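Scroll down for the structure; my scribbles are underneath it.
A selection of the complex's chains, in situ.
A and B are the chain letters, set down in written order, and residue numbers restart from 1 in every chain.
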Amino acid sequence: MHLLEKKIVQGLLPKRQAYSHKGDYGRVLLIGGNEQMGGAIILAASATVASGAGLVTVATHSCNHAALHARLPEAMVLDIKDQAQLMAALQATDVVVVGPGLGRTGADLLLLSTICSSLTAEQSLIIDGDAITLLAENPLPQSKAFTVYTPHEKEWERLSGLPIDKQTVKNNQASQEQLNSVIVLKKHLTEIYFPQDVWQNQSGTAAMATGGMGDTLAGMLGGFLAQMHNKKSAILAAVFLHSHISDLIAETSYVTLPSEIIKRIPKAMKEFESTLEVVL
Amino acid sequence: MHLLEKKIVQGLLPKRQAYSHKGDYGRVLLIGGNEQMGGAIILAASATVASGAGLVTVATHSCNHAALHARLPEAMVLDIKDQAQLMAALQATDVVVVGPGLGRTGADLLLLSTICSSLTAEQSLIIDGDAITLLAENPLPQSKAFTVYTPHEKEWERLSGLPIDKQTVKNNQASQEQLNSVIVLKKHLTEIYFPQDVWQNQSGTAAMATGGMGDTLAGMLGGFLAQMHNKKSAILAAVFLHSHISDLIAETSYVTLPSEIIKRIPKAMKEFESTLEVVL
């Protein structure tokens, strides 16, 4: 198991090229936020925007649109119930983040099925929160997209069938292989399972143990994947920085709220920007 | 009467354990906010989140959902009129805060009655604002939950029957005993009545005398009770820090607005974090 620590991440974030435009930094579509959990998708989208994705669209229940715009005018919105707009957005996007505050109704499952079946191998898909549980309970055909799951231990139990005390690196690797996806297993010292190797995050503390933290990570993963060519680097950098920012805040704060972490993403990324991009 | 001062609080806030997750820091359900007083429940919930509660849900009039999400995406919402969702939330929560901006209609009284009768001895209940007046005017069967009342002097008069000039420590203790609850009697030098002893808060000034301040304290009490095993420590720490933060702000501000106090909760808590937890 490789250790994901500061010196590893130092070379992962490429310096942006002068002759580039927002199209070069990817389109991200975030899908989630029902009538009770709109905050989750707002946090996720805020993290995606702060990470520097080129264009960010949020498909969420229309009751969440005003709050989202009030916090994040940089994002576009669409009504999660508008099938036609959603299909068009799915085709036009580079990355999809699905799950934060989604809910687990039949309609949510249908939506998830549509997403999985319509994406292509050129696109990336981050499956978080309720979307993991829905997929665990209702196996759907695997999406062709490059897929990342972001379960916490309980969700991983549902998805992999491994009880928490059986979630050893070896067992997790076997499940990862079967799912043919990258697994970001969120816990103290988060583990990231790639087809070839496993990484253990060295940043983060219990100051992060608060609602909305996972949504924030899902959004960062979307933003990093949208703009970086190297998907492995994008995932590792997002996981590390998410916790690293919390560690910086936790020096003077008892808890580190998601919205505080999001504010600090652009500065944290700058410190890890490198003109010599490293490929792991 | 014990003096609640800085050196006492210094040992009350436990350092979080590395191997923990948001579930370990409790679920808080805040109930309040009608069409006129949505701000009260927004302030209370913001204080709960900033205090580090694991998961925060707000049951409020649906007209307040957008504003709440715009300020506090870390919280979940539910419609205060949705009986089924509210019952489910009451069962799932560790702590209930009821009262900020609630109103005093018949429907509010029925809701309060439902809350009081459905909670168990494993849960905590903070009764604030309009909920105190409703209970004073319409005595309901005592809840099985660990209960904290947060009246100001006028509300305490209604609840205890003691006119303000009769609110001596002795009389208040007698009323506390009868109510079988903890009483946080808000005033200059707030008094806290436990079954065994009485404390007098030494922090706070008239810069706090502004609307929303009590809602903020109720929210902090919810957040502290959700995550600390020792309920007495949680209550004393919340009361002291609420005023202590105001004192820090008041050094350079004529008034200390609730939203300014809320912002500073995580930093203030950090200063009182202790690896050697003291039991009073």
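By definition in this document, a contact is a pair of C-beta atoms (placed from the backbone, for glycine too) under 8 Å apart; a residue touches a chain by one contact, two chains touch by 3 or more.
Here the structure is a predicted model, which means the values were calculated and not measured.
Q: Taking the 2 visible copies as a start, how many copies are in the full assembly?
A: Full complex: 4 copies of the single sequence.
Criterion: only the chains that are shown with their structure count from here on.
Q: Using only Cα atoms, superpose chain A on chain B and state the rotation angle in degrees, rounded to the nearest 5.
A: To map chain A onto chain B, rotate by about 90 degrees.
Q: In angstrom, rounded to a whole number, how far apart do the mean CA points of chain A and chain B lie?
A: 34
Q: Taking the touch rule as given, give the residues of chain B at its contact with chain A in the complex, in rising order.
A: Touch residues, chain B against chain A: 13, 16-22, 24-25, 49-57, 65-70, 72-79, 85, 266-267, 269-270, 273.
Q: Inside the complex, what are the residues of chain A that reach chain B?
A: 35-40, 42-43, 46, 63-64, 66-68, 70-71, 101, 152-153, 187-188, 205-207, 209-213, 250, 252-260
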